[in-house]
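Take this structure, written in structure tokens, and hold onto it; I'll ask about it next.
One chain of protein is taken out of this complex; the other chains stay put.
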Amino acid sequence: MLAVRNLTKLFGSFAACDAIDLDIRPGEIHALLGENGAGKSTLVKMLFGVLAPTDGQILWRGEPVLIASPAAARRIGIGMVFQHFSLFDALTVAENIALSLDPGISLAKVAEEASRLSHEYGLPLDPKAHVADLSVGERQRIEIVRTLLQNPDLVILDEPTSVLTPQEADRLFETLAKLKAEGRSILYISHRLEEVQRICDRATVLRRGKVTGACDPRRETPATLARMMVGSDIAVVSAEGTNARGEVLLEARHLSAAARTPFAVSLKNICLKVRGGEILAIAGVAGNGQSELFDALSGEYPTSEAASVFIRQKPVGTLGITARRLMGAGFVPEERHGHAAVPALSLSDNLVLARSQSDRKAFIGGGLLGIIRHGAVKRASARISEAMDVRKSGENPVAGSLSGGNLQKFIVGRELDRQPAVLVVNQPTWGVDAGAASRIRQALVDLAEAGSAVLVISQDLDEIFEVATEIAVISEGRLSDAYPARELTREKIGLLMGGMYGKTEAGEAAHAHRA
Amino acid sequence: MRIELEKRPQASAFYSVLSPFIALFLTVIAGGIMFALLGKDPFSALYGFFVEPLLDIWSIHEIAIKAAPLILIGVGLSICYRSNNWNIGAEGQFTAGAIAGSIIPVVFYEWHSPLVLPLMLIFGMIGGALYAAIPAFLKAHMNTNEILTSLMLVYIAQLFLDWMVRGPWRSPDAYNFPVTRDFAPEAILPELVSSGRTNLGFAFAIIAAIALWFMMRYTLKGFEITVLGQSQRAGRFAGFSSRKMIWFSMLLSGALAGLAGISEVSGAINKLQPIISPGYGFTAIIVAFLGRLNPLGIVAAGLFLALTYVGGEAVQLTLSVSDKVTRVFQGLLLFFVLSCDTLILYRIRLVLAGRPGAAQSGAS
Partner (left out) sequence: MGIVEAILLTVITAATPLVLAAMGELVAERAGVLNLGVEGMMVMGAVLAFAATQMTGSPYIGILAGIAGGALFSLLFGFLTLTLVANQVATGLALTILGIGISGQLGEPYVGMSGTKLQPVAIPLLSEIPVLGPLLFRQDLIFYMSIALVAGVHWFLFRSRTGLKIRAIGDNHASAHALGIDVIRMRYLAVMFGGACAGLAGAQLSLVYTPQWVENMSAGRGWIALALVVFASWRPWRLLAGGYLFGAVSISQLHAQALGLGIPSQFLSALPYAATVVVLILISHNRRMTLINTPASLGKPFVPDR
């Protein structure tokens, strides 16, 4: 069906894809495996005409083709479902679909076709709904229906399950099986080995822009696949000894917060407790209130009631982030660029960003003038880079020049360097390479072992099972009860994600608190 | 043929120094073309515009007099723009400062005391700051766009000044001319040196520039301004308040514009009249960008734009071209400055038709 020969893409002198060869046969599900930054996205963007190759050839049904634009790709029969959906919040489902179709077709016709197809493949959709109001799973359905409307021979899916609950993922796999049965080919991009082994016929593995293996995933073990992806064995995170039960260091009591913007989620009556030595992980599908919970716990957006959040048993609900830091808490937000760090500023400046008040004595001099002691800051920043093995070009480069994994190591290290009694982390390893991820997870475990309370908000169930001692699930701004990690299975978590709260009656809980 | 940009891994230090000079060079060339189109000899026109004013002491004093308000306003605006607050109403704050500062010499003209001048300056700063407080309040607490409100307030301030000098404050001995009474000697800003008219306002400008440069370069406040300008969210994470920053930057720039206003009226005009500024508040926007929002750069940029005013007046007389030439020059300059700043963050490639990347040239 599709063959790729010697395909290369250079960004400046950096080879994102280096002489890639790939064959996809008719009617197969072909996995493209690789870590973040291995070149998977660059490769498929070239196949779909978003990026122009620097060198090499793409063959479609044996003929060399030049795919100059997504429209050209669609014309020859290639469809794509993007990882970061290319959807428009302000438009309706039908308008979103129409944008990728032939301009000759009327909107009404598009809507009709879309609902027919969506029923046929078991992907129900309302054409008149605005995308902004839809869940992540529904949004992905739009992408898929949009692709299927063009009747493609090859469908490319980029990390499709990273945003789905396990149950939603199962539904997706059924749809894929149906497509395969119709004789269509599927290029399935993922870094989740378990999935790939379950549904894919063949796999091609990428590492640092090069093909490092081609195999039948069913004949491999997760360990052998992982070795092909990473190139070496990854240190297994060890969570031994995190069971010590200290006193409660972080607590939320009936925490509620109204949505700040029309697109945000409100928090509803959230209760949680994290003791010293414990890692509480909060699972959930993106967009269910995770960032809002982080904002409320960190004090970036304080709540109106002091007794909604407690740090080291003191009510801090109305205090800002600086006051909470001064009480020994540390915070790592989800978004690295423009939230946890300012990309255009140097690493040492980004250290000041989080610690200008908590380390005022060390970093700020000059009395009222408030002069930054750049020397001391630079030394501390070098110390952090050293401790977390942050790889960078130069002594003190701008944060934006670091890879995602290295910047994240610095951001986490920046907090660990203070040895916080409480650490709240949102998506600690999102978009981070496996080596850095394992290092960060181990650091979180070590911190808990040293007696701190750690709260990890994550969408990645593998990560959660690796580090958590307790697990709770957030869904539509509500938090389930926390369960000991070993009592939970993926299926149970999946049910909780779907909104079956598994929560002891709110009234009962409130009563217990008053008692 | 088309132009493609490639993001540099790190901002180019080389071009951040060079880009204002490239912009100046391009402006001079474009200016030469403009003079040629107007039927004037471009070389002698440019010489008259940019060089001749530097050759006699009188013109140099004129440049310093005009540079003072530009620098004072420009450094204040640089703090606003760095922190992402788009105050474009400095002209109005300049006017408000001029009016507030003139209360003592116009209303209490019989009061003679060495305190008059310092009080006038303080009133001027308060007037400018209060006038800037309107858009600041509206942005911080009502979420109203500061660009439009600060600009609308310029028109209102100018009309108010017009009414004052034609109405309540009109001098009884000015034969119906719309001016206030002349300021008493102790209400006039003293000259700085004996060789010419340059007054204390120029010293204020230099002091303000150095102080703000120090703040931006070394202090936590400067860091806060930079962070909030780059990303509000990161600023919030750091515990900085963007709302307080709106107040801080707007009041500071308003006060400096107000100081510029009263200094201009007290030092150069010596009374109030309907028009007290050849658009200093707007030209200072160009000054701020030409100086790359760096207070010391703004000193140089302010002197250069003052030169365009003086040079413009000079060629107006010698070559009989209109005074609009100055405005065109200033507008062109801002355009070139903004275009050249692209070089700092991006490599620019000229791609000839055909294979992308086949023919490449340009700065890298």
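In order of appearance the chains are A and B, and numbering begins at 1 in each one.
Following the convention adopted for this analysis, a residue touches a chain if its C-beta (ideal position, glycine included) is under 8 Å from a C-beta of that chain, and two chains touch if they have at least 3 such contacts.
Note that the structure is predicted; figures quoted are calculated from it, not measured.
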Kindly state which of the options B:Ala133, B:Leu319 or B:Leu338 is in contact with the chain not pictured. B:Leu338
Touch assignment to the omitted chain, from A:Trp60, A:Phe82 or A:Trp430, lands on A:Phe82
Full-complex contact with the absent chain, from B:Ala133, B:Met152, B:Ala174 or B:Ile269: B:Met152
Please identify, in ascending order, the residues of chain A that touch the omitted chain? 49-52, 69-71, 82, 84-91, 95, 98-100, 103, 261-262
Could you pull out which residues of chain B are in touch with the chain that's been left out? 3-5, 7, 81, 86, 88, 138, 142-145, 147-149, 151-153, 155-156, 159-160, 162-163, 166-167, 282, 285-286, 289, 322, 324-332, 334-335, 338-339, 341-342, 346, 348, 356
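Just so it is clear, only the chains that are shown with their structure count from here on.
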What residues on chain B touch chain A, complex-wise? 6, 9-11, 218-221, 223, 226-227, 230-231, 233-234, 236-239, 356-357
What residues on chain A touch chain B, complex-wise? 12, 52, 54, 298, 300, 320-322, 325, 331, 333, 335, 338-342, 344-345, 349, 352-354, 356-357, 364, 366, 369-372, 397-398, 400-401
